[in-house]
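Here is subunit A:
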Amino acid sequence: MHSFRGFLLKEFYHIFRDRRTVAILFGMPLIQLLLFGFAIRNEIQEVNLGIYDQSHDAVTREIIDKLASSGYFVMTQELHSIAEIEHAFAEGSIAEAIVFGPGFAARMLREGRVTVQVVTDGSNPNVSKIITGYTASVLQDYRNTALRTAEVGVEAVPLMMFNPELKSVYLFVPGLMALILMLVSALMTSISITREKESGTMEVLLVSSLRPVEIIIGKVVPYFLLSFVNVVTVVALASFVFGVPCRGSVLLLMLESLLFIVTALSLGIFISTITSSQQVAMMISLAGLLLPTILLSGFIFPVASMPLPLRIISNLIPAKWYLIIVRGIMLKGTSFGYIWKETLVLAVMATVLMAASIKKFKTRLQ
Partner candidate 1 sequence: MKDAVLIASVGKRFGAVQALQEVNLSVGEGELFGFIGADGAGKTTLFRILVTLLLPDEGRAEVLGLDVVRSYRDIRKRIGYMPGKFSLYPDLSVEENLRFFASVFGTTVEKNYELIRDIYSQLEPFKTRRAGKLSGGMKQKLALSCALVHRPEVLFLDEPTTGVDAVSRKEFWQMLGRLREQGMTILVSTPYMDEAVLCDRIAFMQEGRMLALDTPTGITTLFRKPLFAIRARETWRLLCVLRVSPHAASVYAFGIALHYTDNRPSIRADELLAALQADGFTDVSVSVIQPGIEDTFIALMEEKQGAADE
Partner candidate 2 sequence: MSEPVIHTDKLTKRFGDFIAVDALSLTISGGEIFGFLGANGAGKTTAIRMLTGLLAPTSGKATVAGFDLYTGAEGVKRNIGYMSQRFSLYDDLTVRENIRFFAGIYGLTNQAIKEKSRQLLDSLKLVAVADTRLASLPLGWKQKLAFSVAILHEPKIVFLDEPTGGVDPVTRRRFWDMIYEASERGLTIFVTTHYMDEAEYCDSLCIMVDGKVAALDRPDAMKRHFGVESMNEVFIQLARPNQTE
């Protein structure tokens, strides 16, 4: 017990005396959350809109007013020909143009249906898709209110459950939690263990009465505690600053996070057992853990839209499962009954990795 306390004390000295470590541990979660929360968004606001209205009647005016008051669009210019549209796109003064054909209102009354042409800039497909969607929803809205008399038909009325306003911060918070825990737990532990190998102090620790398991636990516990502090910080910030709710049990969220931390720590230890330099450990952690966590976990790109091989690989990424769990608990208020499978996957991963690293962690140098 005495040895263990001494070991912990020493680890905390290492952590708090290295400004870079402290910055990564505490500054990074904060900065990332603020970055993703404020700066990096999927929503698009103030789309510059050009109108080519060839009929100038009550209906087109009403539609234009609706578009303008939706909050998404800013009317920048009135256009007078197809050529002008092209010109406006080329100089980048508009992101979308809407074309109303001649005799719009009359045609609508006569034929019951009429088309509006929506022109967007295809060189940025994501933006185009999103603003076309906005436009469509405004037009739909108009149709619903103005043409109550319209023909009977099947109509889709979308309702975005759990995130009705499609706030991207809702999407990012669970991903960020996974990313930060990966970084702190896996990267920092693997670096801290390989640092001792590099400086030769690991030799001295091995040639002592400490058992390998004791060395591992001594190295891991501080990061375990700090990672947990990070989880609490991120959840609290997300809730107070961005209003991200935690609809499910906070206790369950914390327990699941602890499980994920243990998985990440085991990965970190495993990396340190197969490398002997800090640089290699860092490369493996960054390229082998962080990139997949960002790209393959569903954090940014949905897993469902990946090609089959990547979807299969994504199952090996612990963050994928953690993400499902966190989104479930925080946004959907899911109870344990619905996420036990994902929890089990994480638990198995953690056990296997931990067992492998303890087995691989050599009692000797070779």
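In this text, contacts are C-beta pairs under 8 Å (C-beta built on N, C-alpha and C of every residue); 3 or more make two chains touch, one makes a residue touch a chain; residues count from 1.
How these were chosen: all candidates are chains of the complex that A comes from, given by their letters.
What you are looking at is a predicted structure, and each value in this text was computed from that prediction instead of being measured.
Novice: For subunit A in this complex, identify the touching candidate from 1 or 2.
Specialist: Candidate in contact with subunit A: 1, the rest do not touch it.
Novice: For subunit A, which residues count as touching candidate 1 in their complex?
Specialist: Touching candidate 1 from subunit A are residues 2-3, 5-7, 9-10, 13-14, 17-18, 199-201, 203-210, 363-366.
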